[in-house]
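What you see is the complex with one protein chain gone and the rest in place.
Labels for the chains are A and B, by order of writing; each one numbers its residues from 1.
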Amino acid sequence: MNFPAELKYSKSHEWVSMDGDVAVIGISDFAQDALGDVVFINLPEVGDDVAAGDPFGDIESVKAVSDLISPVSGTVCAVNEDLLDAPELVNQDPYEAWIIKVENISDEEEMLDAAAYEAFCAEEAE
Amino acid sequence: MKLLFERSVSGRRSDLLGSCDVEYAALPEEFARKNPPALPEMSEVDVSRHYTELNQQVHGVNSGFYPLGSCTMKYNPRVDEDMAALQGFTGIHPLAPKDAVQGCQEVLDTAAGYLCEITGMDGMTFQPAAGAHGEFTGVMLIKQYHEKRGDSARKKIIVPDSAHGTNPATAVMCGFEVVNIPSAPNGCIDLEALQAVLGDDTAGLMLTNPNTVGIFDENILEITRLVHEAGGLCYYDGANLNAVMGIVRPGDMGFDCIHLNLHKTFATPHGGGGPGACAVGCKEFLKEFLPHSALMEGGDSIQVRSFSGNFLVVVRALTYLLTLGREGVPEAARNAVLNANYLMEQIKGTFVPAFDRVCMHEFVLDLSSYKKETGVSALDVAKSLIDYGMHPPTMYFPLIVHEALMLEPTETESKETLDEAAAVFRKLYELGFRDPEFMHNAPHNAPIGRPDEVQASRKPVLRWKKEQ
Partner (left out) sequence: MSYVPSTAEQRKEMLSALGMENWKELYTDVPEAMLVEELDLPEGMSELEVSRKVSGMAAKNKVFGTVLRGAGAYDHYIPSIVRAVTSKEEFLTAYTPYQAEMSQGVLQYIFEYQTMICELTGMDVANASVYDGATAAAEAAAMCRTRKRSVTLISAAANPDVINTVRTYCYGTGDELRIVPARDGKTDAEELQKMLTEDVSCFYVQQPNFFGQLEDADKLGEMVHEAGAMYVMGCNPISLGIMKTPADCGADIAVGEGQPLGMPMGFGGPYLGFMATTAKHMRKLPGRIVGETVDSEGSRCYVLALQAREQHIRREKASSNICSNESLCALTAAVYMAAMGPEGLAEAARQSMAKAHYLADALTAVNGVDLVYTGPFFHEFVTTLPESEKVLQALENAGILGGLPLEDGTVLWCATEKASRAEMDRAASIVKEVLEA
């Protein structure tokens, strides 16, 4: 399982990377593996406000659905529309397949670094 | 198999209506269809053979054992079909004058009376078309009751985590917030967890009893008392009534309103996923809130669909009730419970029951340790059963048991069928240790192999189109 060191992670298994003032958000390798084959992602719209700790969309596998939780508060400035046609990108490369980008960030959840997140996942897998 | 459309031949047709004996009326151009719908063009024999071929790839209750937990796949008597096909019922317009529909009214009144007696309720409607629709109707009674009393703070419906998904979905459709409570280790309501969430904001509790793990909650009187004390009402999900009909009544357990799935407990056919029919019953104080049809009865009551419900399904259920009668109703329940316990006993020693105790009409196997040992999942076992001509049990439900297989044999299976089924389970248990790979790839003798469900949902193809 892959935990890139340059990213931050939430306990609800989203990753965040900062691109200037913009937060790029996706789900972790651990999350995509637990979900199995992703079949659809319900995305928010550009301009929607998101709040740290609240769902901004959800992600479906054949027989399950999970909320996508935003690790930051702000305004959605981009959504990855490629995922509408090819949700499998999330399984193939979860760190390339970003889901949303958020700007005007006003707040953020406490996040883990790669090592702490890896330990957290190991615990969850127990 | 070919699709209807692939059997279509341009210009082929049957003369079903004959020529028109009056002059055609002109449809103004702006309302006219541009192109005819591309329906198949077939002769009657094409239609007949097509559907005969399809029907051969369906497993019904008449084909063999169908222990699909929580669905009560009991035998559907043919006389019920004959009665529902009588022209004196099928040919009746729902808005015909009252004096012309006395027989229909008698069917509804008689069925309502019998079901009130079986459930301990005072009023009954047949308007809802299915179980989930009945839940909606029943919870709407609770909503109206609190609103009429001006008790507007009651916004929460309590649902145990073992509940059917329809319960929480229904509560939300009725504008309530769902409070999930964890089950106790024995699969029943955790009284402390219940007490912790009860309060001035409690609208009601939705409960299935026997519950979804097949256990009758022995604290039921305490549970309903606590909810009532908090000012809430108790809703009985009748999905599992087959275990207790004629034995114990939801009304006596303290429930205020209930729904009954006529297509489960009262033997009307499931039809490949409907039409069902649902009876929603309530105590006297809720009767004023029952739904009615605006066209049939007027008034400003709630209404959950057109007219008075799936009437012809009620005819079937009444025929069944009349056949069983006073003795037959509890006899069916007792044998449903006996069959479930007997089957569980015969499987024991191989697959492990999630709760090793006397069950009601169904029981749940927990295959999580088996999966750890063999790698064979509940899904693999389910698919392997298909090769033995047996419909798989309900899989992965209830959510509180991992690798769950839920079996409900019903009373209409004989001891021989149960013995044979148990032998198959024991055999598969062994096979999992010997040849797990074989089971991962099951079924081997079905018309198709395992379908690619991922593709079906990622790139949905939901209709046929002529190839360009």
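To be clear about the criterion, contacts are C-beta pairs under 8 Å (C-beta built on N, C-alpha and C of every residue); 3 or more make two chains touch, one makes a residue touch a chain.
Everything numeric in this text was worked out from a predicted model, so none of it was measured.
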- Item | Of B:R149, B:R225, B:R326 or B:R434, the residue in touch with the unshown chain | B:R326
- Query: For the full complex, which residue in B:E218, B:D356, B:E373 or B:E437 touches the chain that was left out?
  - Reply: B:E218
- The missing chain sits against chain A at residues 39-40, 42, 58, 60-65
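As a convention for this text, only the chains that are shown with their structure count from here on.
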- chain B-facing residues of chain A, complex: 37, 39-40, 60, 62-63, 87-88
- Once bound in the complex, which stretches of chain B touch chain A? 396, 453-454, 457-458
